[in-house]
Structure formats: structure tokens, C-alpha cells
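Shown here: the complex without one of its protein chains, the others still in place.
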Amino acid sequence: MASKTPVGFIGLGNMGNPMAKNLMKHGYPLIIYDVFPDACKEFQDAGEQVVSCPADVAEKADRIITMLPTSINAIEAYSGANGILKKVKKGSLLIDSSTIDPAVSKELAKEVEKMGAVFMDAPVSGGVGAARSRNLTFMVGGVEDEFAAAQELLGCMGSNVVYCGAVGTGQAAKICNNMLLAISMIGTAEAMNLGIRLGLDPKLLAKILNMSSGRCWSSDTYNPVPGVMDGVPSANNYQGGFGATLMAKDLGLAQDSATNTKSPILLGSLAHQIYRMMCAKGYSKKDFSSVFQFLREEETF
Amino acid sequence: MASKTPVGFIGLGNMGNPMAKNLMKHGYPLIIYDVFPDACKEFQDAGEQVVSCPADVAEKADRIITMLPTSINAIEAYSGANGILKKVKKGSLLIDSSTIDPAVSKELAKEVEKMGAVFMDAPVSGGVGAARSRNLTFMVGGVEDEFAAAQELLGCMGSNVVYCGAVGTGQAAKICNNMLLAISMIGTAEAMNLGIRLGLDPKLLAKILNMSSGRCWSSDTYNPVPGVMDGVPSANNYQGGFGATLMAKDLGLAQDSATNTKSPILLGSLAHQIYRMMCAKGYSKKDFSSVFQFLREEETF
Amino acid sequence: MASKTPVGFIGLGNMGNPMAKNLMKHGYPLIIYDVFPDACKEFQDAGEQVVSCPADVAEKADRIITMLPTSINAIEAYSGANGILKKVKKGSLLIDSSTIDPAVSKELAKEVEKMGAVFMDAPVSGGVGAARSRNLTFMVGGVEDEFAAAQELLGCMGSNVVYCGAVGTGQAAKICNNMLLAISMIGTAEAMNLGIRLGLDPKLLAKILNMSSGRCWSSDTYNPVPGVMDGVPSANNYQGGFGATLMAKDLGLAQDSATNTKSPILLGSLAHQIYRMMCAKGYSKKDFSSVFQFLREEETF
Partner (left out) sequence: MASKTPVGFIGLGNMGNPMAKNLMKHGYPLIIYDVFPDACKEFQDAGEQVVSCPADVAEKADRIITMLPTSINAIEAYSGANGILKKVKKGSLLIDSSTIDPAVSKELAKEVEKMGAVFMDAPVSGGVGAARSRNLTFMVGGVEDEFAAAQELLGCMGSNVVYCGAVGTGQAAKICNNMLLAISMIGTAEAMNLGIRLGLDPKLLAKILNMSSGRCWSSDTYNPVPGVMDGVPSANNYQGGFGATLMAKDLGLAQDSATNTKSPILLGSLAHQIYRMMCAKGYSKKDFSSVFQFLREEETF
């Protein structure tokens, strides 16, 4: 194990922290950077090397994982004044696990390629819990020949590593899945709410939907109506899970991609606006299934 | 078999015809009525009794199935000048398998009850093929004590008979399922179309969605993108299946029910309008999964 | 004046009360009925004749105004067990000023015609204030030959009486106007809110819109942003004006009419759902321009 070469890791937030730890568990020495020094402390204490900018990570490691919150952060980490590209070595493998606009991924890939290195986008599906338990799914876009190399690292952090195609398709797959998820979830909430008002028992309605053509992950695995299922956020006042504000962010990316490609997304756009409104009305930190609660409030006179 | 008492059947259209035949196969003599005399001919030739109005059906049979296209037709058949209620016998069991507004079902149930008879709503899920092969699902609303009696007849025409609760809840269950189905289908079409434009292979994208949280019946069982699955309408130029015009009708009922109960259905309303537009643009008779085709037409300059 | 023949008036609510008083001021003796006896007291004290059901109104007056809250109330008043049609005299003129589904107006007109009488729909635009000050606008549908007779009465209660065409077109005109009004108001609120967040001064933005192609009644006469105009509900915490719940009702009628005629109303449907949600979130009694307030709440983290 000791002979493994170091891996760079940039972005040690809620998700990056447990992901980096899983790399450590697999014996990879880490070269660490985060804009917030506090985020690095734990790793420094564990003996990993902390540096002061992304360029320095690139100087010391030829395989780097980045895990950042927005497109702007990713652009800064790669192309900024002290970014990776300032000191990246030829032949390096740069894997971006941030969820960002696929058009930005493509742009970064071009710049990386100019430096003789390789860029792959590999956004994750699954939250903090899945990151801890090494149950993330990675959706990977990039040159197919390099996929095996990426898989070696990503497989230490997730149980599922899927090759999606050219650079940007990892992001595309994630965005499309989450847009459909948001639509199905709101649809499930609307259908359950309407059914309840029409006199149906929620558990029975869920059972009927789940054996019929309305069946979806939001109805059969993550039902948004309290009392229908155990062990899901709706059973726990919508605590935990995937926050409405994160869903709003992903829908914003879907909207951007759709605008860029001139793809009509009528329900996707409206879903985006609904999560936008929920964030404005106090639901930001609640699980995204709380759209049921948002819709069900009774009309009062 | 010969000792079975006759069953009335009103409405021998595309669905009613094979349903009635399945009752015949189970040995029930039929008392038949349809506003179009031609629809009765086949049954007359087979020796069943044809009468000239719903009232006459009610005179001769104390168990009646009605299968009609709209709320207005159902009201006419029950409460019209020559309707069932004019001659219904006390203790009769009247089962309406039409898909109509649950508020109308409740209204009819009240009138039937006044005459000392029993009304149940039992709309079906499944199309003409399922009607022929006795594979319909019936969603039944009404007094629970009478469910066994209804099940005896409905079980001859379908493989699945589900008790949903008080009168109107059969309609409610069907409407809610179909609204969620429409939303999921449009969402699947939007997500698949966006993904394809972002460079993803359709089969691969479908596979990723189906192992992720975007999974739904429309993505894993009835995928709307040609080439992704065999044996579904999208593999056959959207022939057969469940026509866009029928989906538009069911969404109209969902909208009515939502307006009556003041339930917000943001995506449901928009789905209704999308199917409305599709009907105006030549998709009426195509399967409802043709929304993918409707959305994917390329922008031309 | 004393020689004027009596006019029947059914429905003495918030709107009917001042309308009936304006008829009295013009010297018309009234025959009064309301389901709530208290609503009639004031008129009884003033010497008008109060009767106990709509049929009795029809027995004593051959010109009747009805002003009722919903389609169901109107059907009851005309076709109910003690309804107008039970005792209506041949040649009577029945004017319904309720805002209801135009399909119901047409249905009532048919039944009235069978009795040899005349029915016109004449919904009003303008609220309680306009009713008091005789500033209502009446939109009238019915046989053109009878318009002059209707105008004689309606002109006592409003400043503007517009002939719209066949029976039901009065309702149609009102519904279409209010749907466009709702859409423009929400659009104005969205545009003002977006502009403010982008750094524009609200007054300046309103001025620019009003001299450009975005100009509409909601931006130039009834601006929803506090501080932009005086003397409008937005200047008074959205008190008074036209309540969100009334707008939701009219949009429900627009939706019903659109579904019946298979007319696509994408923005109209969504506007309906937005007012539905506002009613569920405490805005029922606020003026409908409070949609600005509903939208502008800031996202909090």
C-alpha cells in the first residue's frame, strides 16, 4: 500500500471530506487543498500534505480529484491565477466530481487537453451518507481509454462507476436524472395530495400507484407523504436527504443546458420555479420531498 | 351456468364490447343497450336480449354494468328521461365502469341510493387489448359490504379488482394515477431529449435513469424514445397504446377534480395543456408517449 | 316614477345589495328573495316586498335580476324545486348577473326559452365600490332584440352596458378579460421583481415599461409594487380591491371553459394554479396584486 503515488484532492466540503477519507482508507497519500483552511485541518492531523493553492496540488500529484460547489469555483480551481493549469504535468489525470454545467466541463477539458493532460467529469449521485459508506454512483464523461484509470480511483469512493461517453456526458446524465426526479417527485406530491382530498387513504393510493403505470422512484421508494413509508425523510419531518436548495441548483443547471441546446423542457422549467419558490418560503434545507407539505397547505378563508 | 341471472350492460363501444363478451363467456345472460343500435347487433345475433333504453335494462336485470365515454353520457343513462333510475328495482347493483368526474359518481350514487339500490364506480385501467384478454384492473369505490358482489362480476372482465373506499374513490384513484403517468411520461420525454442533445446515447441514458432515482414506469417499461425498447408504441411509430386524446380527457377530469377540491396541481395542469396542444397538432390518435416526438423536433432557421 | 312595474331581485349579497338599491333609486318597486333572510331585512324595512322563494319572485315580476355566487346557486335559483322556472310568466325577461360557466348560462337559456321567456347573461366588471357608485360594466349575452329592454334596467346599475352576442358571450367576455388580467398581473409582478433584483429602481422600471411594449393595465393603472403608485391596493398593504380568492374562482371558470372547448391556455392554467396556491398560503382576502408580495419573499439560508 505504501507504494501508491499521491492523489490530489481539492474541495473538502460535506461531500469531499468523506470521499477523500475513503481514498486514504485505500492507501492513497493525499495532497490537499481547500479555500477554507479549517477544512484541511483534519487531514493535516492525519498526516496528509496540505498545500496553499490548486497549482501546488498539480505540482505534487498527477492524479487530482476536484469536488466543488459551483461552475465558478471549478473554473477558479482549474483556470484561476493559482489554478491547476498553472502547474499541471503532462499526462496528468484530472477528475472533476463537481456538479456543474456540462458546457463548462467541455471548456475545462479543452484547456486541460492543451496542456497535454486528461480531464474527466464524474459527478456523483448519492448524498453525504452514501459518500461515507462508499455507496456513491459516479457518472463519468471523457475519453474512453482513460476510463479504467479513473475507475481505479472512483471505485474507492463509490460502488457504481458508469461510463457515459464524451466529456460532459457525466454531467448530462446527472442533470437529466435529477430533472426527471424533480418532476416525478412534484407529480407524486400533486397526485397524492389530490387523491387524499378526493377521499383516498394515502397508503392505499400509494399501493395502487405502485402497481400501476404511475409508479416511480418517488412513489415506491421515497414517498413524500408522511405515514406512507418508514425510513424516508417524509417520516422524519423532511429532515436529512437531499435539500430543496440543492435540487433548485441542479434544475438551474438543467435549465441552462436546455437553453443552450434549445431543448424544450416545459415541466422541467416549471419544476425549477417550484423549487425556487420553496426556497423562498422556508423549505431550503428540508428534503426535496417536502414539496408535498408545500402543496398541501389548506386554503383558509 | 344456465342458472345465472341476467346482467345488464349499457355501452358496447370499443371497451364495452370485449368486456360484455367476457361476461358472456362466464355464462351470464345479458340485457343489452347502446345508443347506436349497430353496436348491439353482434350480441343480438349471439342470442342476447337487446332493449330500447336504459330503463328497460333496469326492468329486466338487477345487476347492471355501464361503460360510457363521458360524464354527460353517464348522467343521461342513469337520470335521463328513459334512464335506469326510471325503472330500477330495489336492491339492484349498478356498477359504472366509465371514467368520469368523481363528483358526478357521488351525485349518481345519491340518486341511486334514494331508489333503494346500490351504486359503485369501477373505472378500468388497461386498454382494448387488456379488455379482450381479461387483464383489466378495476378500481372500485362504494360501500364495502357490496364489494364482494361487484367483484364477482368484475373478476370476469379483469385480473385485478381493487377496493379503493367510498363512492368516487375508484375514479379518484384512476385520475390520480393517470395524472402522475402523464407527468412522468412528459418528464421522461424531456429528460431523454435533453440528454440526447447533450450527447448521451439514448439506450445508455435510459439504463442510467432506470438504475437511479429518475426511474419510472415511463422510463423502464414504456420508454418513449424509438430504439430504446421493443414491443412498445415508440418502437412502432406510436401506433396502438393509449391515445393522446384519451390522456387529454383524463387530465381534464383531474383538472376538474382539482379545481373542485382547490388542490394545486401545477405540473398536472401544464401536462393537461401539453396534451391539449398535441391533439391540436395531429397527435390525437398516436400513443401518449409520442410527446417525445412532439418535443424533439429540431429548431430550424 | 310610481307607475313603474316591479322588478324581481334574487341574491342580495355584497354586490346584489347596492345594485338593488340603485334600481330602487330609479323608482323600480322590488320583489326580493335571498336564501339568507337577513339579507332582505333592509329592503323590507324600506318597503319592498320580500317573498319566500325564487318561484314567488317569478309569479309577481316579469323582469328579474339574479346575482349569485356560483353556477350551482344559479341552477338552484332557476331550475330548483322552488325555482324561477316553476312559475315564470311567458314573455318575462330574466337577467343573470352572476359570474358563472358560460355553458351553464346556455343551459339555463334553453330551459327558460322552453317556458316562452327570455334569458340573458350579464356579468359585471367592477367591485363593490363600483356597484355603489353605479359604475359597473355589464357584459351582456342574449338575443339582440331584447338588449334594449335589458339596457333599461342595467343602465340603472352601471355606467357601461356592452352587447357581446349570443347567450353565454357576456360570461365569455368577462372570463377572457379576467384571465388576461391575471396573466398580465403575474407577469408584471415577475418582471418588476426581477428588475428590482437586477438593480433597477421600481418607479423607474414602471415608467420604462409603461412607455414600452410591456405596458399593461396592471403596470400603468394598478401597479403591484408598493411605492410605485398611490391609491391602489399595493399602496395599502393589498387591502380592498379584488381578492385573490375571487380571481382564483374566475380562473377556475376560464379553465372549465377552455377544457370544454379544447382551447389551450398554458399561461392561463398556470395563473390559475398560482392563485390557488396563494389562497392556500394566506393571500385569499388580499387584493390579487399581492402576487408581487407572494413572489418577492427572499430566499433564506
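Order as written gives the chain letters A, B and C; numbering starts at 1 within each chain.
Keep this in mind: contacts are C-beta pairs under 8 Å (C-beta built on N, C-alpha and C of every residue); 3 or more make two chains touch, one makes a residue touch a chain.
Worth saying up front: this structure is predicted, and the values here are computed from it rather than measured.
*Asks:* Quick one: which of A:Glu76, A:Asp201, A:Asp256 or A:Glu297 touches the chain that's been left out?
*Replies:* Touching the chain that is not displayed is residue A:Asp256.
*Asks:* Among A:Ala117, A:Val140, A:Leu205 or A:Met277, which one touches the chain that has been omitted from the display?
*Replies:* A:Met277
*Asks:* Of the residues C:Pro54, C:Gly83 or C:Gly195, which one touches the chain left out of the display?
*Replies:* Among C:Pro54, C:Gly83 or C:Gly195, only C:Gly195 touches the chain that is not shown.
*Asks:* For the chain not shown, which residue from C:Val104, C:Leu209 or C:Cys279 touches it across the whole complex?
*Replies:* Only one of C:Val104, C:Leu209 or C:Cys279 touches the chain omitted from view, namely C:Leu209.
*Asks:* Which parts of chain B face the unshown chain closely enough to count as touching?
*Replies:* 245, 270, 276-277, 279-282, 284-285, 295, 297-301
*Asks:* Touching the missing chain, which residues of chain A?
*Replies:* Residue positions of chain A that touch the missing chain: 248, 252, 255-256, 259, 262-266, 269-270, 272-273, 276-277, 279-280.
*Asks:* What residue numbers in chain C mark contact with the hidden partner chain?
*Replies:* 102, 125, 137, 139, 160, 162, 164-166, 168-169, 171-173, 175-181, 183-184, 186-188, 190-195, 197-201, 204-205, 208-209, 211-219, 221-222, 254, 257-258, 261-268, 270-271, 274, 295, 299
Keep in mind that, in the parts below, only the chains that are shown with their structure count from here on.
*Asks:* Which chain, with its centre taken as the mean C-alpha position, is closest to the global C-alpha centre?
*Replies:* Given all protein C-alpha atoms shown, the central chain works out to be B.
*Asks:* Measuring centre to centre with C-alpha atoms, which chain is farthest from chain A?
*Replies:* So the farthest one, by centre of C-alpha atoms, is C.
*Asks:* Which integer distance in Å separates the CA centroid of chain B from that of chain C?
*Replies:* Chain B and chain C have C-alpha centres separated by 37 Å.
*Asks:* Specify, in ascending order, the residues of chain B that touch 2 or more different other chains.
*Replies:* Within chain B, the residues that touch at least two other chains are 262-266, 270.
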